[in-house]
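The complex is shown incomplete by one protein chain, all other protein chains being positioned as in the whole.
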Amino acid sequence: MTETGPFRLPRGGRLIDRAYPLPFRFDGRQMRGVAGDTIASALLANGQLMMGRSFKYHRPRGPIASGVEEPNALLGLGQAGRFEPNQRATTTPLIGGMVTTSQNCWPSLNADIGAVNNWLYRFFPAGFYYKTFIHPRAFWKHVFEPVIRRSAGLGKAPTEADPDKYEQAYAHVDVVVVGGGIAGLAAARDAAREGKSVWLVEQTPHFGGRTPTDHADGQSHVDALVAELQGMQNVTLRRSTQATGLYDHGYLLARESLADHDPNAGIPRQRLWRIRAGHVIVATGALERPLSFAGNDVPGVMLASAVRDYINDYGVAPGRRIVVVANNDDAYRTALVALEAGLEVPAVIDARNSVEGALPAAVRARGVRVLTGSAIAGIKGGHSVEAVKICAHSGSGDVTETVDADCVAMSGGWSPVVHLWSHCGGKLNWDDAQAMFAPDPNRPPTGADGKAMASCAGAAAGDLLVAGLTGAQAEAAIMPVWVMPQQATRKMKFKMWLDFQNDVKVSDVELAAQEGYHSVEHTKRYTTLGMATDQGKVSNINGLAVLSNALNQPIPATGTTTFRPPYTPLTLGTIAAEARGELFQPLRKTPMHGWHEARSAFFEPVGHWRRPYCYPKAGESHADAVAREVRAVRASVGTLDASTLGKIIVKGPDAGKFLDMIYTGMMSTLPVGKCRYGLICNENGFLIDDGVAARLSEDTWLVHTTTGGAERIHGHMEDWLQCEWWDWKVWTANVTEQWAQIAVVGPKARVLLERLGGMDLSAEALPFMGWAEGEIAGIPARVYRISFSGELSFEVAVPANRGLELWEKLHEAGKDLSVTPYGTEAMHIMRAEKGFIMIGDETDGTVIPQDLGLGWAVSKKKADFIGKRAQERSHMTDPERWKLVGLESVDGRVLPDGVYAVDEGVNANGQRKTQGRVTSTYMSPTLNRPIAMGLVRHGPDRMGEVLEFPVAGQESYKARIVDPVFYDKEGSRANG
Amino acid sequence: MLILTCPYCGISAEETELQPGGEAHLKRVGPGSSDTEFESYLFARKNPKGVHFERWRHAYGCGKWFLAARDTATLQVFGTYSAQTPHPTDEIVAAIRVHRPDWQPDWDSAPAAASSASNPAAISGETSAESPKA
Partner (left out) sequence: MAEALARISQVQDWGMIQIRADLERAGDAIAGAAGLTVPGRGRVTSDGSRKLGWMSPDELLLVLPLSEMAGTLTALRDALSTEHALVLDVSDMRAVFRIHGARARQVLMKLCPTDLSSMPEDGLRRTRAAQVACGIWREPEGYVLIGFRSVADYLRNLLTTAAAPGTQLDPR
């Protein structure tokens, strides 16, 4: 028996199996629990009452609850990447070999230096930080902030990656019942009998909720219901599954624990269910409230329900002499359970003057003193309860009697768990008789059909006894007690905790009210009441009642703060689920991707695509590789994987008319067999894409987009076709991935392609800006004679499944030509050498074609095109707009990307005025000097002027405005 | 997270399968419009609390744009309907009125023909310069 701790009772514990002892460590000490224990029950069994220290004052704290509402017993679990802070000891099942550590204390739990805050409590009232650290300002950065940062925060964040796996799953269910207590089980049965598909999710590993502990024959009632549900085909029961939030249109999130802290299971640790529920039945029960008396946070003071849970569920004695303090009949159950377990109950302290119910009678019959009209004036003891000081509840705390005790079981009444009901807009009513907020069935959260998407059952609905199912007898009325005793002194209120985790006391809330914080939402933020990891599950109602009293208004006039998901904290891993590592996001790969990888290509992301940036050889830097690739293309021939370019088929009798609207230029006049460069703007007039369109037949065009633009431009086209010109006869199809596309570029491009045999690629058969169809190396191909480098260039499109074959044949056949694969950076440099713009470099969503010297590609004859009207707006025709120019570095240094050219004078903020910026900048391997492009005010009219580009910590860069075409101005090289 | 039924394929799709497209039934104005008309078309949006008509695309599905009538405060969906509709249909109006009897359409109830909202003329004969660019 003592093997599992000195406080383990000789009998009892409905949830534990004494046959399986489990060793574990707490702050380095070896301890033992048994199978079925939570960490809290195991620690209590070992006599370890103190499980942590509070956030602000570092007060010693033990558990006050036995479930998810626990504010104090938060531990760090695990080691290294599996370390998790702030885990509730009361809900975490004990696993053999577990390593647990206390938080918020240094150097140790028993001798915590931060506890000095505790002696200074008078100097740390609500709003302390706001008031104190305003002046002097310089002190904040150098003194206050570093000190506060070191001492603040609950627990420590792990620094290593989480090694566990997580997953998500979707479910579509007619009715989801949240809560596997007796009301939830019955609601599930009723819904299932109507033939609906039903899920029941229960946060703990056990069905039944409080019923087995609190009601005679409770377990057998529960067992019967569970057995019936298990026999129903349309019912799914999930235990250890926490519903964390209810969102719009019946979207319910629930976390299922699969292998929590059992890393050897090899399966996901948790699964996040994304459930679409036709209806949600909230059967989440109720939570007991603490009483606000001086010293209510001393370890050993617990909720009455928790005390009987530890005894009944785990066979653990939270103390040997238990004083019960209450304002209701329910708490007397704790006295009976304690007596049954052979523990002493020296007294029950009841604030009510008249106590005549059946439960109190049963307690009296066991010879226990019931002190009516009484209250607790204070607790003797610091790290644990030694004695209870008793006073009259109506008075101001004059001690009438002191009773030795090592545990106090308190009950201030019960609050329905209305979180899910409230998450999506369900409203509450104040129930005066039961002193609680309960759901208003007439104001439910509504779904897509405007009808209630949730309802409440059992204690969550305000029916605390659920007598219809439990057979419980009626109990005498509760007497609301928000401060104990009624006339408590200010000094006593400094020791009455409301929010245990954030150290918010009755005195803090009263101070906030006094300072004008009349809104409960403001008081919450000023005092931090309910803002800790427990989200105020045990503190909120007490806190707003104290606020109401201080403001001298009824509780419903104060209202509640907003209930926000998640109900209990969600590990980020469950939200990311499979989307990490390799699966973080879809990587799009071209048919030649494997070849690039095998050549150690350095990839860059372009949208979700991975494109080779360059192909460095052994020992070669990226810059050297890029320079080598550029020179090889300009000298002989290179190949670029251009498969990622968007390819959209546009077909139909109205296709030409449609493309004339999509492009700024004219596409309807393009002859079959020809290609034309075009610009696409949005309705705001700004450039969004560019590329070459080819006319494939009388009624069919192929539109090339940028790599990132295929889906976007296809969507843009479909939007206009479906929503504006829906009577035009045009079909579009995004066939980007049907084709592998290879740009064969350089003076030897034709020589290389002709070696593979097939179609006629001569200048006569296939002139510049033409396209032709045929075969190359026996592969069906479409060849476009277009150039983005200024060199002789053929873009060869073949079916994707044959792209690698063609690529390999090109490299085999071109060995003696030193055919060189080149990447996106070489492509970028070569286009910049030619002064070609790049969407995303020269454009940023605010640039129009006219800014880039592309007015020639904007039709002046067309009556309309998308963006035309916008380009007529005064701002767009303003001569002050920055325009594209070339920039030539004066001192030979490469200009940094994105730097601004300064102008004379300063703006209203005292900053230098600007007159331009760099949009593309490279070291040109062809010219052996830096080149750049930029947008400059009146740029094209200022050739030869030198601009200054200041850069912090460096000598200003200077560059001369020049023509943006740096290489082959006459354009002869494209003809080979 | 919303669920909307695509009127084209009849599927109840959740928001992650859809792409939002802002206010529905905007009337395009192009060249020849005044600055005020054009500004209103480009930028002025109703943003009501209550009944609203929106564009959604069944992006992870049939790819069709459709329109939805929805209450922006309660998220009640009154119906979804074809994007090829100049104004909300009579059925949609009736469905809204069942739940919002006081709600009044703010458009001219004269039925618009189911044809193009604008009719840009295509002019042929222009020779466009060609750029050596891929």
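Per-chain residue numbering starts at 1, and chain names A and B are given in the order in which the chains are listed.
Please note the rule applied: a residue touches a chain if its C-beta (ideal position, glycine included) is under 8 Å from a C-beta of that chain, and two chains touch if they have at least 3 such contacts.
The structure presented is a predicted model; accordingly, all values stated were derived computationally and were not measured.
In the full assembly, the chain not pictured is in contact with A, B, by the touch criterion defined above.
Across the entire complex, the residue among A:237, A:692 or A:777 in touch with the chain not shown is A:237. Touch with the chain omitted from the figure is made, among A:161, A:579 or A:946, by A:579. The chain not shown here is touched by just one of A:651, A:676, A:834 or A:883, and that residue is A:651. Only one of A:35, A:99, A:171 or A:751 touches the absent chain when the whole complex is considered: A:171. For chain A, the residues touching the chain absent from view are 167-172, 236-240, 258, 265-268, 271, 274, 276, 578-579, 582-583, 585-591, 608-609, 649, 651-653, 729, 731, 733, 735-739, 799-801. Residues 8-14, 16-17, 59-64 are the ones on chain B that touch the missing chain.
Simple rule for what comes next: only the chains that are shown with their structure count from here on.
We define each chain's centre as the mean of its Cα atoms; on that basis chain A and chain B are separated by 31 Å. Within the complex formed with chain B, the residues of chain A that make contact are 247-251, 276, 425, 446-450, 642, 645, 656-657, 660-661, 665-670, 675-677, 683-684, 690-692, 704, 715, 718-719, 722-728, 743, 768-769, 784, 786-788, 790, 793, 795, 831, 834, 836, 856-857, 859, 861-865, 868-870, 872-874, 971, 974. Remark: chain B residues 1-3, 14, 19, 21, 28-33, 35, 38, 42, 55, 57, 59, 63-65, 71, 74-77, 83-84, 99, 115-118, 120-134 touch chain A in the complex.
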